[in-house]
Structures are given as C-alpha cells and as structure tokens.
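Take this structure first; my questions come after.
Here the complex is missing one protein chain, while the rest keep their positions.
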Amino acid sequence: MSLTILQKSELSDFIHRLMPHYRVVGPVESNGGYAFDEIADPDALRLDYPTTILPPKKYLLPPRETLFKFDRTNGGYLEPAPQDRPTVIFGVHTCDLHAIQLLDAVFSTGFPDPHYLERRNRTLIVGIECLRPCDEHSFCKSMGTLTAEEGYDLHLIDLGDAYAVDIGTSEGHDLLGLYASTTPAKPGEMQRLNAVISEKWPKFPYRLEFDVSDLPSLLSLSAKSPLWAELGERCLACAACTNVCPTCFCFDVKDEIELDLRRGERVRIWDSCQLDEFATVAGGHNFRKSRALRQRHRFMRKGKYILEAHKHLGCVGCGRCARACLVDITPVGVFNELYRQQEAGSTL
Amino acid sequence: MNKRIDVHHVTRVEGHGNIVVEIEDGRIKECRLDVVETPRFFEAMLRGRPYQEASHITSRICGICATGHATASLRASEKALSVEPSEQTQLLRKLTFHGEILDSHVLHAYMLVAPDFLGVGSVIPLATSHPEVVLRALRMKKLAGDICAVVTGRHTHPIAMCVGGFTHFPKPAELENLHQRLVAARADVDETVALFATLHWPQFERDTEYVSLTKPDEYAFIDGEIITSDGARLPAEAYRQVTNEHLVTHSSAKHTRHLRQSYMVGALARFNNNYPQLHPRAKEAAATLGLKPKVTNPYLNSAAQVVEIVHCVEDAIAIIDRLLERGITSEQPAPVKAIPGEGVGVCEVPRGLLIHHYWIGEDGNMTGADCVIPTNQNLANLEADMLALTPLIAEKPIKTMQLDLEMLVRAYDPCISCSVHVLEVEPK
Amino acid sequence: MTDELQIFLPEMARIAQIEQLTALEKLFTIELPAGRSLDHRPGQFVEVSFLGIGEAPISISSSPSRSNGTFELCVRKAGDVTGALHRLMPGDRIGIRGPFGHGFPIEHFRGKDMLFAPGGLGLAPARSLINQVLDERAQFGRVIILYGARTPSELLFKDELKRWGERNDVELYLTVDRGDETWDGHIGVITTLFKDISINPRNTVAVTVGPPVMYRFVLMELLGKGIPEGNIWLSLERRMKCGVGKCGHCQINNIYTCQSGPVFSYRDIKGLEEAL
Partner (left out) sequence: MSQNGKPKVAFFDFTSCEGCQLTVVDSLQDHPDLLAAVEIVQFREAMSEKGEDYLVAFIEGSCTRESDEARLKKIREQASIVVALGSCAHLGGVNSLKYLHPLDEVRRYVYGDQADWYDTYDVRPIEAVIPVDFVIPGCPIDRQEFISAVKALLLGKKPFIPDYPLCVECKLKENTCLFTRGKVCMGPVTRAGCDAICPTYGQSCEACRGFISNPNETAMRDVLTKHGLTVEGLTSMYTMFTTYQVRETLLQRKNANE
C-alpha cells in the first residue's frame, strides 16, 4: 500500500483531465437521492453520498447488454457486440468493492464471460472509504466488508480538505501519475489518516447476532425453517431486492429484431429469481413455484450457495435490498431470526 | 331530384359520426351529423373520486386533447380549492399545451385534411407519392410529442401535471435540446405554410358567431375571459350564458347556442377574435395564407390551424428562453387553501373552448362535474353550415357532394369521442 | 474479442434433414460448417438458436459413435423457438452453441448391465447413450430398455424401437398410458414395467430421463430393486438461458445444472433440497 495526498481542490481538475480519455462515472444527486451516473460536471460528484439505489454493478453488467448482432438474410451473419468506452468509476464503497470481487469470480470461473471481463478490464475503480454507516440498514461491519484490501485501482480516504489516496494497482498508479497532481503524504497527514480510520470503526454497529463465519452452517440447518413460509406470505415477488443487489447476476437472454425482420441483436437483461417465471420450463412446470421457496433460494444463495461455488459470500451488507423492500424482508432480520430459531431449537 | 347521402362513420375524424343528407324533390329533408359514439358518462365517473384523480380520469375523455382536458381539469380544481400555481408551473403548462396544439394541428392538417386536397384516401399513399410531406409531418409531430414528453412524460394522458404544479421537472439540457429543435423546425413550419397556401379551399362563406377565450397580453390558450365576435364578453364562470347546452334527438352529444342559432369555436374563432395577440411570424403566415379576420369560410379552420402552428412554435421558443433564464426548481405543488369549493377551468384546446366545472366536497372528493366540449359547441354550427352548403352543391354528382360535406365535417376537426358526455351530475 | 472467447456467439449450422417423428416432435439432422464434428458425449446438449426468436437447450439425440459429421436433435414443439424450428426446411440454417454439460460417464458403465428407463421425450437424450452402448455392445452386459409414452402415437423413434426389439441382445419393454386400436402392447405408466424384470442390482447401471413428475416414481422402483444410488443416473431439466453457468436459471442449490449436469447420479443430487 502506497499513499499519496490529493487535495480536494484538485479533484475537479483530475476528473476534467480524465474526461477526454474515459467515461467518468460516480455518485451524483438524483431524484431526491443519489445514483451512479456519468459525470459531465465534476462538481456534481458527491463522494460523501450515503448510498445509491442501484450499485455500480450496472457499469460492469449493464441491465441490458448486446451480446451480438445478426443479420438473418446474410446466412445469419453475426457481429460481436460493440464495446463501451473505458470507464473510471469514482466513489465505490467497500461493500461494493467486495461485490465486484465476487462478480469477477463468477464471470471468470468455468466459461469465462468475455462481455463482463472485457468491460471489467477497461474499467478502473476508485474506491472511497466509508467513515459512517449509510443508514440504519447497512450491516457491512457484520459481513466483514467495512474495509477492502483489494479490488480497487485507487482508494480515497477523506481527511477533511484532502483525500489520502491508496494506490491499489499499477493502472491506478499510472492514472494518478498521468492525470492528477498529488503530493507525498506528510507525517501529519499520516496521523490524520490513522485517526480517521480508528475513529470510524466504533461508529458502525454489529448487526448480526452471531459471527458471519457461522452463516453457511446456520443456513444449512435452516432449510426447513418455518420462516420461509412466513416470508413467502409477505413477499410481493417484486424483485426489488435482487435488482438493487450488488452481487446478483442472474440474467435472461432475448432476441430483438428490426421491423425488416432481418437485422437484430441478442441481448441479455437482468432477471430475478424472485419472479414467478424464473424457474418455469416448457410444459409449465415451475421448480420454485412458491414465493417461500424463492425467498429461501435467495437467502441460501447469499449466505451459502455462492460461497460454496465462488468462495465469496453472496451478501456484502450494503443494505440496499432492505431499503428497497416494501414488506421489510431484510437479510439482518432473516439471518437473526434463523439464528434465534436455531438457538431456541438447540436448547430445547 | 332525390338524393341521399349517408356516410356511415366519417373517417379521419376522432370518434364516430354519420353524415345524413336527404334531398327529396329538390327539397332538403334531412341534413344532420349524427353522433353515434357511445355515451361515456365521464361526469358521473368523476363523482366520489378524490379531486387528485380528476385530471387523470378526464384526460381519458380524448387521446388527442388529453393535455387540454387535464389542464382544464387542474384549473377547475385549483379554482375550487384556491390554489395559485407558480409562474414556473404556468410556463411549463403553456409549453406542454403548445406541444399538444402542435401535435393535434399537424395531425389534422397533414394527415386528416391534406389527403382530401391531394386526392387520396389517407396519409398512407402519400408516403409513396409525397414522401417529403409525410416525413415533414412526422418530424413535426415527433417534436410536438417530445415537448409534451419532456414536460409531462407523454402527450396522450400526461403524467407529471398535478393540482398546484408538477411532480417532475425537465432538466435544462432537455429544454435546450427542445429549443434547438424548435428553432430548426422553423424551416418545416415555413414549408407547411407554403404547402397550405397552395391548396384550393372550397369557396363557401357563412357568417356566424365566433366564440373563444381572450387575454389582453397573450393569445389565450389557458384561462381568460370568454369573448364572442358578436360583442359579448364575460368571465369564464358565466360560461352557461354562452353555451346553453341542450339535447337533440339524433345525437348522443349535446348541442349549444348563444346569441344566434349556433356558434363556432376552434382555431378559426380564436384567429378571428385574438388576431392582435398572434406572434408576428404567425401574422405573416396568415397573410401568406390569405387570412384576415374575420374569416367566415369554415373550411379555412384548417388554415387557421396552420397559423397557430407558427404561433405555437414561436411562443414555445420564447417560453423555453424564459424558463432557462429563470431556472427550473423542483418546487412542491402550490398548497390547497380552501376546501370544499366550486371552480371553473377554461382552456382553448385544439378544437376550441373547453370548460370543466367542478364541485369538490369537504373530504376532497368530487361531488359534481360539468364538462363542455368544443365539438359539442360546434355541432349546431356545423349542421347549419351543412344546411347552407347543401343547396349550393346539390347539382353536383353525389360523390362530389359527399366529399364536400365530409371535408366540411373534417374542417371542423370534430372530436366526437370528446363530445359525448351526456350525463350531467350536479351536486345535490 | 477473439472468437474463441465468444461464449454466446452461435455457429451457423445447416439442417441436412428433417424427419417428422410424431405430431409434436421432429428429428433434425445438423451439419456444422466445414464438416466439423460436434465431439459430444451422450447426455450433453446444445443451445439452438433461431436468430430473432431466441435460443433453446436441446439434448443431442444421436450417439457420437454414429456422427458422420452430423448430429441429431429431436425437438418437441413447445413454444417460440421450438415452434420456429418446426417451420424450417432442410438447407435452412440454425445457430448452435455447445456441446454443454457433462455427459454420461460411459467409461464407468462398461462391463455393467444397462437398464434404461426413459419416459416420453426423455428417449431423445437416452437414445444417444443407448446407441453408443449398442455400437460397443460387447463391452456391456445386459441391455434392458423400458420406454413409456402417453399414447402409442407419441412413441418416438418407432423404427429404431422396432430394430431394438428385433435384436436378441436387447430386452425392450414398451408401455403407453392410454392405448388405442393400433396398440396391443402393455398399458400402464412406466413404473408398471418394473415388476416384470429381474436384475442383478450390484452390477446394474440405471439411466432414467423424463419429465420431472416421473422421477420420484421411477426412483422408487430402481431403489426398490436395490440398485446403488451411485449407479442410478438421471438427466434434469431446468430453464436455461446461457448454458455456461452464468444466468442462474438452472441453479439447484449451489450447482448449475448446465455445468454440473444435466446428467447426475442420484447420489450426487439426493441431498440437494430442490433437485427432485
């Protein structure tokens, strides 16, 4: 880890210099909240944002993405998808950094996914250290995502009138070298950094009533819990929870065609395991017909299946799904309830 | 001589109407426009609903003047509840209103009227014979629709308008984009004026009473006093003195009359009554088209629409300038100051004077509503025109007669789905 | 992006031949470009594209031992893509991706008695393995085939069934749920065939492919006969949108059917909450 200092007054210039070469995105005010969006005016960037509705995932796995184009008249001539501009994402919280690491794992294991990986390779990530919880829904500390050792090219820590910049990769180093004016960290700034970091931790509460390392086994034991049925009663199957999730990656694939019925493209679009038709096959059989089963699948995936398949937990504690759910189905609530049920069961 | 013309469902008009003309021994026995649209009871439907829903329900009276109905509805509620919309709200409303007038006039002039003059049955053959004309019309219509979309989400059944203001605000970049496109559209507008200046309008004059809203300092579309070419001038609230709605047997729509047997509303009436307030470029266009108040050939209603196209484009540009200059703020809707209440909202929708009159109860629910629709006001006048025209053309072959009559009906741009609102509900 | 990395880009293949098997099923013979062979294993599937409509996973129905540079797909008209495939003619082109999934581990089956119990359309994938086994007949013990369809007219590959029935090294039992005037064979669901056969459970590999509802009952029979869980093989159907372990649709607990399957031994999946 090497540290330099970027004065806040220099940030705007940094971004301006990036703009001819990169698509620069980051959190901006939107709709009474915040959203990651393309930055046209560096002053619109809000690095001290609490949270966003959609995570920065949308720049790596877009909600709708062309897989290839075709022309049916020309023997089905196929053309690979066009590429996005190289992108710098500013202001990624540590929970989202963890989520991106999971996505990296998902899309590079087995058949590597060229669409994701190409985009990922052309994306630089500038993280920002969280100094206070986004709101009452975040539970990053419990999930072990309140800090990130890797997954960023640059990482910013707010020291008041300057950012301490932690350089994570050589690409990050070059970006800074080419486009930003920074100064080496002075001893006073190192001290401030230490103070900032040590002050932040107590501000974050632990919200799980057990250690996260017990989560997979807790879920294994909970396959038959009555809680799933209860969640099934409440759930609207609206998919808000999965659509806002930084680690969800399920998708549907569709063909779109022009009116001439010749040219078209195959696209992938976000899908959700919470929707009725997600596991329905021809003939009408639905492998997860009830909302209860779908909720179980969701939480099992977050706390167990994904970990087993990709060595990362499928939940990073960002709290987005909890904020989005109209019927208050939240990971913290669910996991703690399962834990209490287990505790009660094992002491019977 | 015996002749019978029965156009069962006049095409290229909004809604269902039949022309019935019967000439027996050279005498006109029948001459009427039957409105056979199903009554839709909108006023009854409003009763008991929260006032916030009224504009959403009434916009569904008509897909073409949806924004007009919504605006009249909001103004009626606002008057009833003593709500005073901000300057920004008024500007945004005017802007989207211009979008609708443009959309409707372009649709009417190019797609419904022009085919008659170019000798085809619809705009579809025009796409091959006069592609540039059709593409221009589509381009202008798209711009018109986009104005509405930027301000209210969409033209047909606008979304972001509510009592007291808006629930969504355009971004400056979106307005700048519209501004550029409007300026660029002047070329299309000029072409439009030029095209319509070449058309040979049927020669037919019949003076009548022309009724519209009026405002001292602008060409009135939203709010204002009611004025008539016969010299009457009265506040909107007194609309019943003008409209005198009455039922006639052959129509599910109500007819109206004022000082004469009938009166006319719409672009021609506005043009005749408010010529001084037109934008200078619109006045130039009027000159090119050979229009000078007072115009008494009803076929020229379509030409007056072309003049209004010019006016609306110019005024939209001016409104956007003003909005950009003062900046757009995401303001809350203006508050309701009094409840219950009664209010009258008036607008000049594409087809003429539209009146919504609401009664809102203490609980915020509608207790009564009355809507007076331009097409209803025109029906009696249209029949009077038909009656005057028929003897003049009685010698022509029946096909030509029929076309002349149909063109007359279309010139009025009747909006028949709007016109059927038979059931009136007064507060008990 | 180089072409080898393209996991979603299909290859345009030619339909060499189409045979109408039943009212709903057609058999397509497919040729890859440049005479390339598909190199599949029995039990694998391909993703078939009709450009403009979409993709559908379809099992390879021919056996690798008979490839001749072509392969066969037996397609039931079930919706948009399959319906569109049914409207195609020989010479038309379709997109092919794959083969995907693990096939049957045939190397572990050699020397064993083979009991096949496909139901309905399940014969399509099973046929690939059956023909492979028959082509290497000497390497296997008994070959028993129990096949059931709903009605006689829905029986697939009737000519082939006939040929199998005529061989003296194949024990073929057919059944239909509902008979008709053309049918003088056994009537009843597939499980009613089991009581007539005796097997050596220690040396038998059972392969069953069929609709989800069938498995529970067939498994009861197979386990009842004493076949070890590790020697019972089935092929699971799931919705699939990518075939490459990404889209999430085919997930059963922590596994992706398209990658770890679609062929599984009962031992592998019986612990999975949602498998059967």
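Note that the chains take the letters A, B and C in the order they are written out, and that residue 1 is the start of every chain.
In this section, contacts are C-beta pairs under 8 Å (C-beta built on N, C-alpha and C of every residue); 3 or more make two chains touch, one makes a residue touch a chain.
Just so we're clear, the structure is a prediction, and the values are computed from it rather than from any experiment.
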Touching partners, among the displayed chains, of the absent chain: A, B, C
Residue, one of B:21, B:45, B:147 or B:354, that touches the chain absent here: B:45
Option from A:30, A:66, A:147 or A:336 whose C-beta touches the chain left out: A:30
Residue among B:85, B:145 or B:202 that touches the chain left out of view: B:145
Given A:5, A:61, A:125 or A:235, the one touching the chain that is not displayed: A:235
Interface with the undisplayed chain - residues on chain A: 30-33, 35, 52-54, 63, 233-240, 243-244, 254, 256-261, 270, 272, 275-277, 291, 324, 326-327
Interface residues of chain C (partner: the chain not displayed): 52-53, 80, 83-84, 87
Contacts of chain B with the absent chain, listed as residue ranges: 9, 11-16, 37-38, 40-41, 44-45, 48-50, 53, 56-57, 59-64, 66, 107, 111-112, 115, 121-124, 127, 134-135, 138-139, 141-142, 145, 152-157, 159-160, 162, 166-168, 365, 417
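To be clear about the criterion, only the chains that are shown with their structure count from here on.
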Touch-based graph of the chains, sorted into line, ring, star, complete or other: other
Central chain (by mean CA position): A
Rounded Å distance, chain A centre to chain B centre (Cα mean): 51
Intercentroid distance (Cα basis), chain C paired with chain A, Å: 39
Junction residues of chain C - those touching two or more other chains: none
Complex contacts: residues of chain A adjacent to chain C: 67-68, 70, 72, 75-76, 78, 80, 106-107, 109-115, 118, 223, 249-255, 257, 261, 264, 266, 268, 271, 273, 278-283, 285, 287-288, 293, 297, 300-301, 304-306, 308-309
Interface residues, chain C side, partner chain A - complex: 1, 5-10, 12, 49, 51-55, 76, 78-79, 82, 93, 95, 211-213, 237-239, 241-242, 244-249, 251-256, 259, 273-274
